[in-house]
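With one protein chain withheld, the remaining protein chains of the complex are depicted in position.
Let's look at subunit A:
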Amino acid sequence: MSTVVGEMDQHDDHHHHAPSGVTRWLFTTNHKDIGSMYLWFSFIMFLVGGSMAMVIRAELFQPGLQLVDPHFFNQMTTVHGLIMVFGAVMPAFTGLANWMIPMMIGAPDMALPRMNNWSFWILPFAFAILLASLFMEGGGPAFGWTFYAPLSTTYSSDSTALFVFSVHIMGISSIMGAINVIVTIMNMRAPGMTYMKMPLFVWSWFITAFLLIAVMPVLAGAVTMVLTDKYFGTSFFDAAGGGDPVMFQHIFWFFGHPEVYIMILPSFGIVSAIIPAFARKPLFGYASMVYATAAIAGLSFLVWAHHMFTTGMPVFAELFFMYCTMLISVPTGVKVFNWVATMWRGSITFETPMLFSLAFVILFTIGGFSGLMLAITPVDFQYHDTYFVVAHFHYVLVSGAIFSIMAAAYFWLPKWTGHMYDEGLAKLHFWASLISVNVLFFPMHFAGLAGMPRRIPDYSIQFADINQIVSIGGFAFGLSQLIFLWVVIKCVKGGEKAPAKPWEGAEGLEWTVPSPAPYHTFDTPPDTSKTPPEAQDHG
């Protein structure tokens, strides 16, 4: 008992500066340290997954098989998807949540700080296992990130077992991270910070955390059934034993569709913080933003089979899932309308976070519209498994989710590092990314409509020109991200001192603490009842 009290004293001693050495990062319970580790981890994974995309684009630069054999190509598409979803986008959002949510709600830290560190440190092990499986005899997972049975059961290599267990521990990490976020939000808000006064980033993560806790266990169930089907003789996905491969798709997409909203809802929160700051106007329609986010999350449980229109379902089910999917465009439309209305007659300036947010609104909307096209059952029979689908989800995930993460990074870098980033380089990064991302993904729509299938290393000669353009866009986009790395390193190392509130129109508790934010913020909660953030106009 005395040792604990001793630790407690020691803890009080180093209250406002960080401990040093490698154990700081291994043993930390500090939400800012853990947030930084999440963000760096996700950026490394972004580069690893991006390199795999470069392999894919290099192979597809010309028709025919040039660089890699088809089996390796399949491994690249599979692991690229897995890494970008579970290793890049999700940890980036968790990192932002760790850094920002306690500061935004006036909490001293996350609610369960030790579990927080556990959630993070599982990830490097999970991805080390996944990446190591690429070097096994028979190769790594090659069945697509969706691991449809029987590709992942009857026809997969031995690495499947490692894939399954690595997904299991990724899931444990995500669930613990989400529990931490949801408990922090429910239990750690400063006095006066009612639910409807929370910043929208907090709201969007509140709902995201709920989705994570609800669907990650379903993913765990799906990989478990794949494991037992492959290794223990069960026949969940085998008609000979009374199961059904289609059942795999139902279970997977029951997880998978909420999962894609897990990767976009925090973006909505980020953009809802940035646009009002640079338009110098309070967010238009705060309450409707909250309800729209909740509605999108609720509907996400009722639309999963729109990924399976061509798989085989009764017509009634096809129609049900088509209409439910289309309903989602209503709350999404509310959001886009609100962002535009926020800017209406604002005094807008175009710093890099705002540029990325504007690009987000436009490009995400393009991705939303192509999603609406895909939702129409009869036409989906043409689009299904073509590059049109690839174009669609890369518009929402790259120029949607990733762009919002970039926006968030530029917006809060001064708060994290205490320095202003290099605006010129950042703008270069933005314009390079914006142009290349469209060169990369826009032509894919046409390739898809003309019938080019996805996940195939070779293609018919008439797609050669389009694929060359796409590949050039791909390489340019990949290289552009190195500018971002440069900007971040430069900003961490030095630069113009950032004031507590570097953005004139920004609102929120995080701007009331100095930059860089002290190691511990809000040991005692601030009273937010008098000047609640974002409370000006939406009451």
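Methods note: a contact is a pair of C-beta atoms (placed from the backbone, for glycine too) under 8 Å apart; a residue touches a chain by one contact, two chains touch by 3 or more; residues count from 1.
In this section, contacts and distances are computed from a predicted model.
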From "Peptide ABC transporter permease", "Beta-ketoacyl synthase-like protein", "Aldehyde oxidoreductase iron-sulfur-binding subunit PaoA" or "cytochrome-c oxidase", the hidden chain's UniProt protein name: "cytochrome-c oxidase"
Hidden-chain contact residue, picked from the options A:Gly243, A:Pro282, A:Gly346 or A:Gly478: A:Gly243
Residue, one of A:Thr146, A:Thr228 or A:Asn438, that touches the chain absent here: A:Thr228
Candidates A:Pro191, A:Gly424 or A:Pro499 - the one touching the absent chain: A:Pro191
Interface residues of subunit A (partner: the chain not displayed): 1, 3-5, 7-8, 10-11, 19, 23-24, 26-29, 107-109, 111-118, 121-122, 124-126, 128-129, 158, 161-162, 164-166, 168-169, 172, 175, 178-180, 182-184, 186-188, 190-194, 213-218, 220-222, 224-225, 227-228, 231-236, 239-244, 246-247, 250-251, 254, 314, 520, 523-525
